[in-house]
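Heads up, one of the protein chains got dropped from this complex, but the rest are sitting where they should.
Up next, subunit A:
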Amino acid sequence: MERIVLPQIENLNQIDVYLANQGFEAAKKAFTLSSDDIIDQVKKSGLRGRGGAAFLTGLKWSFMPKSNDKPKYLCINGDESEPGSFKDRQIFEFNPFQLIEGAIITCYAIGAKVAYLYIRGEYHKWIKLMQNAVDVSYERGFLGEKMKETFGTNFSCELFIHKGAGAYICGEESSLMNSIEGKRGYPRVKPPFPAQFGLWGNPTTINNVETITNIPPIIRNGWEWFSKIGAPKHPGTILFGVSGHVNRPGVYELPSGTLLIEIIDKYAGGVIGGKKIKCVIPGGSSMPPLRGDQLEGVRMDAESLKEAGSAIGTGGIMVMDEDTNLLDVLIRISHFYHHESCGQCTPCREGTGWMEKTLKRIKAGLGTSKDLDLLCDVASHIEGNTICALGDAAAWPVKFMITRFRDEFEKYVNNNVQIPVPNKVHSMRNTAIPLANLEKN
């Protein structure tokens, strides 16, 4: 199987090795084409974003205005803070020049002179590796003014790395742009979309690191070649990060549409101790979890997972064996979204907290099955009622974990608990079981 994003070539992170393996040839080719041709090729290739929403990349690019009255920007999202997702760092470490080449081609296609690569702050090591690669590219004339000479064109672009500082929300595109502008990472109301009103109010395209890294091979080998790899509606390879109860956790680049079971059993070495699978989250913690008995025939592409009742997300597969306590897992997930909610929208700011507290009440042995309904109710009031998708991301795991594993959650609740007042969120402050006391348990 051919690998597109992480080819098995030793020392590919050295520029000379990269050059010896067709490095920067796609960029050379791109400069002989018009920007419309490139956008057209990417559109026809069927490439879809690898950051979670699986939106058509070429279509996104075509939203950029053609006029040049304002500066245009490219943002590359390497925030990678979705729990279960650890793929972009492999690109920073093992194939940084392909990412840079992809950025150059994208800048040319959308008419951007500056690209910002946003990398999460915790990735100190990978930021250094990436900065090295950027510096070398400048030195060798693949970025900046010197690239005009290298490529024999009148186009040039700059690439800057912006280091995040530990906020999950900055992976959301409009929040990421606010963060680059030096503000709190608050998501913006859309529309206007980034293509109209992005960085500093200028037209901006924002793509995931993996998406951009796919661009050079598409330009080099043509859209037809790419469109034939993997699932027809979601072509190409995807970096699947497998974690949890498997023998060989790690990142595996496989064609889209690979069977989920095959990834777990064949590539990740199966479940530790040969245990059964209780639950799999197929695309990072925001995506709806699947039951172990739901996995048969599920393929890892956007369409197939949608049919199965989940989503591809970032391709971070979290595997939980039969002995996993799903209440503990859900408490941890809810804590995460409570902690990371930026606080702008009331349903998310308050709802994530209530979900965490209610789950902790169940953990303390003080929950009834009404609490399970309450949790689903709170989740349904967050979903769709917030500026950004963090609300949905917080609501889905709760809603789907409880509905899909209701039998298990019923075991954790105790229907003998007497709650003196009706079990509604606003009245929880007045219950005989003060929530504050639960923290100690």
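One rule holds for everything that comes next: a residue touches a chain if its C-beta (ideal position, glycine included) is under 8 Å from a C-beta of that chain, and two chains touch if they have at least 3 such contacts; residues count from 1.
Quick note on the criterion: contacts and distances are computed from a predicted model.
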Per UniProt, the name of the complex member that is left out, chosen from "NADH-quinone oxidoreductase subunit NuoE", "Heme exporter protein C", "RNA polymerase sigma factor" or "Spore germination protein B3": "NADH-quinone oxidoreductase subunit NuoE"
Selected from A:Pro216, A:Pro249 or A:Gly367 as touching the chain missing from the view: A:Pro249
Selected from A:Asn77, A:Ser285 or A:Ser341 as touching the chain missing from the view: A:Ser285
Option from A:Thr57, A:Gln98, A:Ser179 or A:Ser310 whose C-beta touches the chain left out: A:Ser179
Given A:Asn13, A:Ser35, A:Thr57 or A:Ser85, the one touching the chain that is not displayed: A:Ser85
Hidden-chain contact residue, picked from the options A:Arg50, A:Lys72, A:His162 or A:His234: A:His162
Positions on subunit A where the hidden chain makes contact: 71, 80-86, 88-89, 120-125, 158, 160, 162-168, 179-185, 200, 241-245, 249-251, 281, 285, 316, 318, 320, 324, 328-329, 332-333, 336, 339-340, 342
